[in-house]
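Dropping a structure here in structure tokens format, bear with me for questions.
All protein chains but one are shown in place.
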Amino acid sequence: MIQRIRVSSSTGQQLQEITDRINAALRQANVSEGICHVYVPHTTAGIVVNENADPAVCVDMLAWLDKAVPQDDHYRHAEGNSPAHIKATLVGQWATLPVEGGKLVLGTWQGVYLAEFDGPRERTVIVNVVRSDG
Amino acid sequence: MIQRIRVSSSTGQQLQEITDRINAALRQANVSEGICHVYVPHTTAGIVVNENADPAVCVDMLAWLDKAVPQDDHYRHAEGNSPAHIKATLVGQWATLPVEGGKLVLGTWQGVYLAEFDGPRERTVIVNVVRSDG
Partner (left out) sequence: MIQRIRVSSSTGQQLQEITDRINAALRQANVSEGICHVYVPHTTAGIVVNENADPAVCVDMLAWLDKAVPQDDHYRHAEGNSPAHIKATLVGQWATLPVEGGKLVLGTWQGVYLAEFDGPRERTVIVNVVRSDG
């Protein structure tokens, strides 16, 4: 069962945690064991899995991406958001996560984030689950 | 049903759209809802999902990768294609994409690309589909 989550970003670049919303979608799917697929059908946003204990980890990640992919760098794409496209490809637009006992198997410090690189916008996250429980 | 697509690159570095060929493989697979797995069994090529409207987005992405991973940089790997291996790891060698109504669920501007980093070569793309439709 494919489910869609709507997430609104409030600024240009942002990591917004969506772990709880994915677990809520998982409860609907009723799959005990399998793989959860989280996907953004966008080209200037991505999915990141990383530490959700200290928010400074997200700050550092966005700062590194900004430095590595400068806003102004003789890009050809006239729309001006080439850096957002490149960042989306670097972090990736999907995650696959293990499901056990009907829940995401995440590490103690892992959270799942929608990575906004060209906001603010309303984004869609597609959640789907395939079962491995026979 | 695992299917194999052959793609020939014509130059050293190239993003070639394969969205239509993946959708054709999907029609063969006859899965209404699930996850489509696209994979390259190569170490100097990758899979990228990004904008297919303005070709300048692909140009900018390849240019950024070339700058971030310089061709000459005291690499140890004697074959000389270490940058291609690094770029393949940065973009990734696979994609997982949602399937609904027997087709890829892509955003309006999303296309799926074979990323060649050490061409020209003939490459294999492996397409497989798992169902989530019960």
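Labels for the chains are A and B, by order of writing; each one numbers its residues from 1.
Methods note: a contact is a pair of C-beta atoms (placed from the backbone, for glycine too) under 8 Å apart; a residue touches a chain by one contact, two chains touch by 3 or more.
Everything numeric in this text was worked out from a predicted model, so none of it was measured.
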| item | value |
| --- | --- |
| Contact residue for the chain not shown (choose from B:26, B:69 or B:112) | B:69 |
| Sole residue of A:29, A:84 or A:97 that reaches the chain not shown, by the stated touch rule | A:97 |
| Missing-chain contacts mapped onto chain A | 33-35, 48-51, 54, 56-57, 59-61, 63-64, 68, 90-92, 95-98, 100, 105-107, 109-110, 130-132 |
| Residues belonging to chain B that touch the chain removed from view | 1-2, 35, 37, 39-43, 68-69, 73, 75-79, 82, 85-86, 88-90, 92-94, 96, 126, 128-131 |
